[in-house]
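Here the complex is missing a single protein chain, while all its other protein chains stay put.
What follows is chain A.
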Amino acid sequence: MSTDAVNTEPVEVNPVNQVRSTIYQLLSSLFAKEIDHKTLHDLTSEQAQNFWAQLGSESAFKADVNILVAELATLNTDKALLELAADYCGLFLVGTKFSASPYAGLYLDNKPTENGDEPLLFGEQHQQMTQFLKQSQLQVQSEFPEPADHLAVILAYVAHLCIHSDEAVQLSFIEANLTNWLSRFVDKVTEVDNGNFYQALARLTLSWVKSDAEWLASELN
């Protein structure tokens, strides 16, 4: 993933929106692929410790941030990283019933279309997200060969919106494309996860999105 669309932001960005964008981007990255040595290093650096501490200062995030930090601290061997990668694989890379594949289409009720039942993967939600991205002159990275309704894509797009659109647009996108299925996804991750990391990450994502949507709503009022 060499080209970074999110780096093409305008020069002056409201620092609060920048920080929101970064958090969405962080969550996107953690759902996009397994944690490797480099990511682990980034997430456990001194700077990152400060970030986690600040994030955990909010009571809604505290418990899950603590779990994530504790879990990251245990990843000190190759085997531990591989075990976490196996958790990731079982959750997000295979099947749908016994896993928690992160595609919005799986968690929304699909209405029958003119062509009959929509397929499970690359269905209506994928098409819709592709259109959203296109409107923003974006597309899914070719190195990320996943449907556009993958959670990582949706979160990355919100990260983009945080600095490229007004709050009303952000809120309506989040409500129409994220909060309407995220809790079902999080329940599935919690049910299926053998470890602790990804269920904590999923719960943290849900509480973050919820509180962010509330904040956007209050800003708009």
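Here, a residue touches a chain if its C-beta (ideal position, glycine included) is under 8 Å from a C-beta of that chain, and two chains touch if they have at least 3 such contacts; residues count from 1.
Quick note on the criterion: contacts and distances are computed from a predicted model.
S.K.: Which listed name, "Ferrous iron transport protein B", "4Fe-4S binding protein", "Trimethylamine-N-oxide reductase" or "Spore coat protein CotJB", is the one UniProt assigns to the chain that has been left out?
M.R.: Answer from the UniProt record of the missing subunit chain: "Trimethylamine-N-oxide reductase".
S.K.: Which positions on chain A touch the chain that was left off?
M.R.: Listed in rising order, the touching residues are 1-6, 8, 15-16, 18-20, 22-23, 25-26, 28-29, 32, 34, 39, 42-43, 45, 47-48, 50-51, 54-55, 57-58, 79, 82-83, 85-90, 93-99, 101, 115-117, 119-123, 126-127, 130, 133-134, 137-142, 144-146, 150, 152-153, 156-157, 159-160, 192, 194, 211, 215, 218.
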